[in-house]
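One chain of protein is taken out of this complex; the other chains stay put.
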Amino acid sequence: MPAIARAPIVQGLIFGIVGFLIGIAGTGLVRVAFLGRDGGDWWSTDLSWTIGYPVALVGWLIGVGGWRYWGREWFGGEVDQYEMKGWQRYFGFSPDHKVIGIQYVVTFTLLFLLSGLTVMLVRYELAQSGLQLFNNDTYNAAMSFHGITMVAVAVAILAGGFGNYVLPLQIGAQDMAFPRLNALTFWLVPPVAILLVTAVLMGGWETGWSAYPPLANLQTKPGQVLFNLAVITFGLVSILGAINFLVTVIYERAPGMTWGRLPIFTWGIFAASLIAFFFTQAFAAGLAMILFDRVLGTSFFNASGGGSAILYQHVFWFYSHPAVYVMVLPAFGLILEILSHLSRKPLFAYRWAVGGMIGIVALSGVVWAHHMFTSGMQDYLHAPFLVLTELISIPTGLIFLAAIGTIWAGRLWVNVPMLFALGFLFNFLMGGITGIYLADVPTDLFLHDTYFVVAHFHYTIMGGEIFALMAATYFWFPKMTGRMYSERLGQLHFWMMFIGFQLVFLPMFDVGIKGMNRRVADFPSAYDDFNLFITLSAFFLGASFIPFTWNLVVSWIRGPKAEANPYRASTLEWQVSSPPPEHNFPEIPEVVGPPYPYGQPDVRHVPGPAGAAGAPAGGGGGGGG
Amino acid sequence: MNEAQAQNRGLVAIIVLAVLTAIEYVIAVGIDATAVVVTLLAVVALVKALVILEYFMHVSKLWRGEGEHA
Partner (left out) sequence: MSAAAHAVAHSPEKRLRISRLGLWLFFLSESCLFGAFAAARFYMNGTYVPDDLNQILGLVLTSILLVSSLTAYRAETAIAHGNVAHGKLMILATMLLGLIFLGGVITEWSIAHFEPSEGYGTSFFSMTGLHASHVATGILFLGLAYMFAARGKYTPASHWGMTGVVMYWHFVDVVWVFFYPALYLTG
């Protein structure tokens, strides 16, 4: 057998395809046997995919290493130790959290760039009224693909990628609590990507990322079923990952790492995991109900059978509103982390920031129906959901209090991660303030389903979470790759992205107030000027990712070697080499003080010379290359 | 706790659960007011769940540690 055929991914694909064939063949046999000559066709698109895909998924996991390194022992066998070294580690069932973190980051960055290219096409279509590039169907396919892939990126890349890589280091652990479950969780991601791309190639689906019935029940495109299966799988990724983080933070902390000494990024991941591990099941339930309606003939969302399409919106938003906190809570933690390190000050109001995060977790589950003010739900639900939604601004305000208090009178080291962190603060503030108009019923009735919503959402998630992602990418790039990025290209990326972002999304507020609807391929020609401007700005924003990609690829290959601690930061991940040794720490570290002891000569996070935390910041040019 | 004692504890739990199930059935058959039935059923189901969580699934081992009863 040639070496390539033994590669885990190839084996996974082979087993996956075999599994799919077994699944559809079994389904076909049963159908032919039981439906017989009464028109029993062996193939039914919805049913065959619904049965074939889970079998394919099991085959894929077995082939990619789940059997060799884990599954065997469930049946009493002996498992192999994972022994791959070098770059090959990244293409197999590695239980090392540092490998898995990079697997997540690279996979989702590729998905992010692909989804970004798709939205460039969408913006090209929207540059003027009328239909140029797309017809209505293909427009919906492109827009839906952009929506769900970006949601997946936003949910998974900070927690799954950087959380996996950094969190065990930050708390002084050797690995996650369940290393092999961690590997299994990551290897559920490629099928999601494959399924979504296949769905688009088969004509896509029409419902956006939210899959509202009755359209989701009625449309005949097979892409809808593939979408549902993909997102249920992705939900599993989110749930299993979150459980792993929760147990890790609870049981794997180093001696002396009390809850009050946890770095704030770890708190952010912990809070997001509290939401993700519970609420994600609701999304899975909603999508499963659609599948039941389509495949088994139930009537959850079919009004003629006693169901209700509004039920779906309740179930869906019960997850999908908390999901935005799964996206931004790690971002909050990350931003506070960077602000503290690079302002050379202890995190201001640490306890209040943690309290704010917990407050967001507590409120996240009781605000979902603010997405449904125009849906026709009961009127008496409007007022409570308005009030509860606006309450969220209190814990969010605590996070901002901590952020502003930390940079206040600090010695700011304005390098690339710091720029992105400051950009986050501006963008998220814009997103938060415009959110008030969407939480208020009277204004929401007017603004709902316009570009105002698009702009608000992108200010919070792209301007917030994705800016935080960029901050994280640059901040931990030297730690993860052992190489230093180019400061100059990074700054170019930041300013292009920041300015481009404002130019794209600020006008959208205006055009939304003027009544332009979202999710449509065509629009009245009165909006032409706005849209041409937005499209040109979007191309500029898209172009900002050229220096980003160039910088990271080239720096990873031949950037200057990074020091262990280029930012002279205090937390544990900076106290080991870049990249860290295989089991993270030569010996388990002992934590003796708060995580950000800047400016306090006699306080330490870990015992050792004052060099790490006490030294003053370098100038703006530090670490350039 | 030795094996016989532990097994007896399971027997007691199952008897409690059986009685509660019988009570559920009687509530459903014997009471007409739906609101009362639903409330009582919810309470009884909750008690049943708590019995299983503690006596069969040992939920308190989460914070008390292993081996303190079993």
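To keep things simple, chains are lettered A and B as they appear, and every chain counts its residues starting from 1.
Methods note: a residue touches a chain if its C-beta (ideal position, glycine included) is under 8 Å from a C-beta of that chain, and two chains touch if they have at least 3 such contacts.
What you see is a predicted model, and the numbers here were worked out from it, not measured in a lab.
When the full complex is taken into account, the listed residue touching the unshown chain is A:285, out of A:127, A:285 or A:412.
Only one of A:9, A:121, A:194 or A:243 touches the chain withheld from this view, namely A:243. Only one residue in the set A:13, A:47, A:122 or A:177 touches the chain that does not appear here, and it is A:177.
In the complete complex, the hidden chain is touched by one of A:311, A:441 or A:554, namely A:311. Chain A meets the missing chain through residues 69-70, 73-76, 78-79, 81-82, 95-96, 173-175, 177-181, 239, 243-244, 246-247, 250-252, 277-282, 284-286, 289, 292, 296-300, 302, 305-308, 311, 314-315, 318. Although one chain is not drawn, its touching partners on chain B can still be listed: residues 2-3, 6-7, 10-11, 13-14, 17-18, 21, 24-25, 27-28, 34, 37-38, 41-42, 44-45, 48-49, 52-53, 56-57, 59, 61-62, 65-66, 70.
Methods note: only the chains that are shown with their structure count from here on.
With centres set at the average Cα position, the gap from chain A to chain B is 41 Å.
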